[in-house]
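Report on one structure; see the data block that follows.
Just one protein chain is left out here, and the rest sit where they should.
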Amino acid sequence: MIRFWQRAGHAALVLPLVLFLGLFFVWPLLTVLEQAVSDPVVSRHLPATTAASATWDRKSVPSAEMQQAFVRDLRAIDDDQTLGDLVRRLNSAQPGFRTLMKKTVTAARDSDGPLDLAEVDARWRETAFWRAIAEATNPYTDRNLLAAIDLQRDPSGAIATMAEGESANRTILLRTFLVASTVTLATCLIGLPYAMLVASSVGWRRQLLLAAVLLPLWTSLLVRTTAWYILLQDQGLINSTLSALHLIAHPLPLLFNRTGVIIAMTHVLLPFMVLPIYSVLIAIPKNLVPAAASLGAGPIRAFVYIMLPLTLRGIASGALLVFMAALGYYITPALIGGPKDQMISSVIAFYATGSANWGMAGALGIVLLAATLVLYGIYGRLSAANTARA
Amino acid sequence: MAIPRIRIDQVSKSFGAVQVIKDLSLDIERGEFVSLLGPSGSGKTTLLMLLAGFEQPTAGSIVLDGSRIDHLPPHRREMGVVFQNYALFPHMSVADNVAFPLKMRGIGRGEVEGRVKRALDMVQLSSMRDRRPAQLSGGQQQRVALARALVFEPAVVLMDEPLGALDKQLREQMQLDIRALHKRLELTVVFVTHDQSEALTMSDRIAVFNQGIIEQIGSPRAIYDHPATRFVAEFIGETNLLEGTVKGHQADGTTIELDLDRHLTVPRTEAILPGARVLVSVRPERILLGSPSVAVQNRLPTRVLDSVYQGDHLRVQLDEAAFGLVVRLDRRFAEWPAGADVVAHFAPDDCWVIAA
Partner (left out) sequence: MLRTGRFLFGAATVLFLLAPLIAILPLAFTSSSMLTYPITQLSGRWFEELATADAWRRSIVNSLIIGGGTTLLATVLGTLAALALRRRIAFHSALRTLFLLPMVVPAVVLGIGLQILLARLGLANTYLAVIIAHTVVAVPFVLVSMSASLDGIDPRLERAAASLGASPARVFLLVTMPLAMPGILSGAALAFATSLDEVVLTLFVAGPNQLTLARQMFASIRENISPAIVAAAFLFIVGTVLIGGLLAAVRQKALRTSATP
């Protein structure tokens, strides 16, 4: 009995953090999801219309009842901001609503009692506009999520690609993916040999090589990015050294372009590639390569058949870590990159703080989050397998 | 006179300022089982590494079947190596581990299959062929390592303390198994160990290492009964060492004068001149204890200090009158309690003289 309370008390120690994270970590993420799929403008501000449209067949022009419900709702709106939001929302689904609504609202406010909408504007006889309103009454939508990957629903309801120039999200997603891949490759090409070098060194040499990798980790990311910003300038240290050595005639453009971003991100993320590989390497028994040699495998074959397969897990872990981090990076591409180098995180930030389009910000955020979580799941599997094997 | 299979000719090896092997020469015959025995740091493992090709000699040469091999890298030496801790490839199955050397030699699939099967049958592990090394016990891993080192039928097999991690019973069984394999396959084996009873059990010849040189090389019997140096006498088995001076040589033996005006007759050794200081080595199991009145050669009247039961024998400590000799008293003989007056005695052939 005492044991039970003791253990319950012990387990209760975990509650404060669980509550804290539940409130300030999980709930915000759910909020993002909510923003991505919510579309409350119409359902909130045209309540009668919303109720009425539930029974509408969407094939023929709506009943008079529904039309008057709409008029009533319009009259009830006294806030220009809300009206603006409403118009924007409807217009993005069906062009022409801006002028239509202007006319209709003026007409509604100038009169009392039932209003003949067809009289105000002939467009009210077209089901297309009414359908746009009806579809917008759903408080949840997949518009944003679809738009996040440049898709939309055409008038018939099927999913189709957006027209050229309307949305550049795919381009940006692709670009983010490309940059992350390039950085992962670069860190792998430098990191794998370096990790092998560290693992095969002893004494002070190994300590030095390890310190060189750990020290940047300890230093602030902002400081490191600032350092690269300063170094990559046209008059920065790199260019001035190269021209002092007469290797270049004109300064190399290294800032505000892809090259600079790749260099800076590789520098920042290199430790995340080196450390997993290193930890796998030192766990490999030292006598495996001599054993392979005694059995007839030369240095190259010993590497290919013995070292590489055993190191693969470390390389995969490192690559996943780097790729995951690179996908979501904000600071480095924002500071070092040019307009053509902005990654998905910048776009999300822009939608959120720049244009207050929380729907798109949320949708893109969900895409990024989903990708990250999937990768983390794979990484977790790999690490578990690593420790099980040890 | 057949060409020795391996000739190690005046080999030295230094690591920086430390000389680990000093001008060592050794011939190993075809089909011989030679143990390199010695304490840690004596150079035995280094010599094995030189043979395998993982180290290069600082001086001297190593010749295999008439041709020099010290310039050859390990993967071209055609020697099977069984490592301490086995060095099995954790990411390959047992069968793949054993197949590895055949794969390295480009041998075709069908033949590989057959040879792997035979190798695993030889060590009685066919049922484990698809398991991973991590799923096997220490003894089973050992046998896989053995199969892997033998499957490509190397000229020579080198073993670096392969039985060290096993428990006593398993180790003794493996010793017999390895010896049986050696005889059956007519292998030439170089076996490193620090366990002298292991060396005595398994070897045709034992090379006793001390600080980079071989103090004595010979059959187990020769090493045990006739140790050449104090080190060998003390390293192999247990012994009593008595300091004395050569008094003179007679027809039936040599007389050694010990302290306390005692004399011993030992096997005749004219090589050592009268007046020279020597050590007489007499093994505890060779000393007999009799009642004070018994008349024998090499007689040391003494008193029993302590008598400890050891199961199959009694360990008897004698007092200073017998120079603190330790006697291993077989249970078949009469027991003597502590404090009893006895005479310790042994025949001249039961002891051995070492130059001091």
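Chains here go by letter, A and B, matching the order in which they are written, and residues are numbered from 1 within each.
Note that a contact is a pair of C-beta atoms (placed from the backbone, for glycine too) under 8 Å apart; a residue touches a chain by one contact, two chains touch by 3 or more.
Model, not experiment: these values are computed from the prediction.
Among the chains on display, the ones the left-out chain touches in the entire complex are A. Contact with the undisplayed chain is limited, among A:Ala51, A:Ile149, A:Ile331 or A:Leu382, to A:Ile331. Per the touch definition above, the residue from A:Ser92, A:Asn138, A:Thr182 or A:Ser240 contacting the chain not shown is A:Ser240.
Screening A:Leu270, A:Leu288, A:Ile306 or A:Ala319 for touch with the missing chain picks out A:Leu270. When you scan A:Ala54, A:Ala160, A:Leu174 or A:Ile230 for touch with the missing chain, the hit is A:Ile230.
As for the chain not pictured, it touches chain A at residues 6-7, 10-14, 16-18, 20-21, 24-25, 27-32, 35, 190, 193-194, 197, 208-209, 212-213, 215-216, 218-224, 226-231, 233, 235-237, 240, 267, 270-271, 324, 327-328, 330-331, 334-335, 345, 348-349, 352-353, 358, 361-362, 365-366, 368-369, 372-373, 376, 380.
Following the convention adopted for this analysis, only the chains that are shown with their structure count from here on.
By the touch criterion given at the top, residues 285, 287-288, 290-298, 301-302, 305-306, 309-310, 389 of chain A touch chain B in their complex.
Every residue of chain B that touches chain A in the complex is listed here, in rising order: 52-54, 73-77, 79-81, 83-85, 87-91, 100-101, 104-105, 134, 148-149, 152, 158.
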